[in-house]
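All protein chains but one are shown at their positions in the complex.
By written order: A, B and C. Residues from 1 in each chain.
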């Protein structure tokens, strides 16, 4: 799994989704532990040593420092028992939209690409993704999300980026591609709608 | 042909035109059957097994599930006897333009790049491409297009993407490049025209 | 030289500057003849056979069909005796700007990147590039440019693309990069200036 996360890091970084040392990725292993990127590693240049294990509550199982956002991964795995992979990336359209949209949701409606999300079978869907304020205290974010995670496939942190999760790493990668495409379409539409 | 489609998939995905498992590609073989991508495959990671054969009416000739949009390919091959390749991609400018343009046509006028389409020999052309609403029922889309396909080289499905076809796979790839370029020019022009 | 042009084609196509079969490139050889891309070749997939020779007046020296825009290359070589390479590319910001700018010039002012052009040593420059209407008759374009080519390093054809020339192929490639950068800056500035 470390090798798979290293490979995903290269791919996501190459697409511009993990600039500098931003972004963080994890997988839930068969024994329920979590393999997650360590704090501060450049995601396009990960090595096996940059992946470490946590228990299901987020306690390190190795003497390394996990991603500062590990608590967000822990929360998602608890809310979504089938999730086996989580990817957090920094998306320019996502950040820009989050700066102009007030309120706590980002709505995507009518797009065929919404079908990338599990359970969505038609473009005639109004998908409301939680849009929560950023904080350096992960408790603020987990609190804001605590009652909202169950029925959504992703969320956006204002001025920061988005989180997606899925039953496999490949499917999680698809969600990153799909959601970024949707956010690009949304922002392009807004630009020519003014 | 399977190998050629696999290669085209990698190329189109690398350009951002087939995010997640979107997009679908086909070729008409010498015996009139259709080789098409199966349902749900990631187009940037196709393998020979992800290509299957259909008869000219769209009935599977193998025990696999064809692209959900196979009926659209069948319709195009019947309307255009010379077409031997069809590519369907998701283009961000295409989706954005389709969200702001009301009505059933997307007009491209005055561009030198219009000459990428067969039969167009001058930029002094007003090309009207069918712009049809999306539907999860392919019958809705084929009905909307039934009287409109004959004299056009491409069409756009609102909130979804576009279809191009050509006498060879290489020419179809050229049409994807050319139409996406035109849509980018159209959207960039609109942005600075406001 | 054929090999060099083939290589340049791959590079320019990979950057999105020669979609479909658009674009055309040439070099002036030591004997004064011109090596130019043939008509209709995809510039990202050139082979040595796709490069042919013309005499200085544009008459083919081989039994092949030269680029439809060969006359424009001939005109530039005559106007600029030191030029040894000409590159014509399709640039999205160039096309979009040409659609909104009325008149016969595209002005770029104040950019450090203007120094990519020979003879310009300061950003405190107002560079006026000829902006001519497109035509399928090369005589229309050469006429529009006839008195204007001498003191400029590039020109733009409305709805089409731009031409640059230089004393070497490498320098011509730099001009493509530099001018496209300038056009991107110009269009980005206009977008946020409205």
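Quick notes on this structure:
In this text, contacts are C-beta pairs under 8 Å (C-beta built on N, C-alpha and C of every residue); 3 or more make two chains touch, one makes a residue touch a chain.
Everything numeric here is computed off the predicted structure, so don't read it as measured data.
Within the whole complex, the absent chain has one touching residue among A:72, A:157 or A:185, and that is A:157. Contact with the undisplayed chain is limited, among C:39, C:128, C:142 or C:184, to C:184. Taking the complete complex into account, A:92 is the one of A:92, A:138 or A:152 that touches the chain left out.
In the full complex, subunit C contacts the hidden chain through residues 110-113, 116, 121-124, 170, 174-175, 177-178, 180-181, 184-185, 188-189, 191-194. As for the chain not pictured, it touches subunit A at residues 16, 19-22, 42, 90, 92-93, 95-97, 99-100, 134, 136, 157, 159-161, 187, 190-191, 194.
Just so it is clear, only the chains that are shown with their structure count from here on.
For this pair, subunit A with subunit C, the centres built from the Cα atoms lie 43 Å apart.
For this pair, subunit A with subunit B, the centres built from the Cα atoms lie 31 Å apart. In subunit A, the residues touching two or more other chains are 191.
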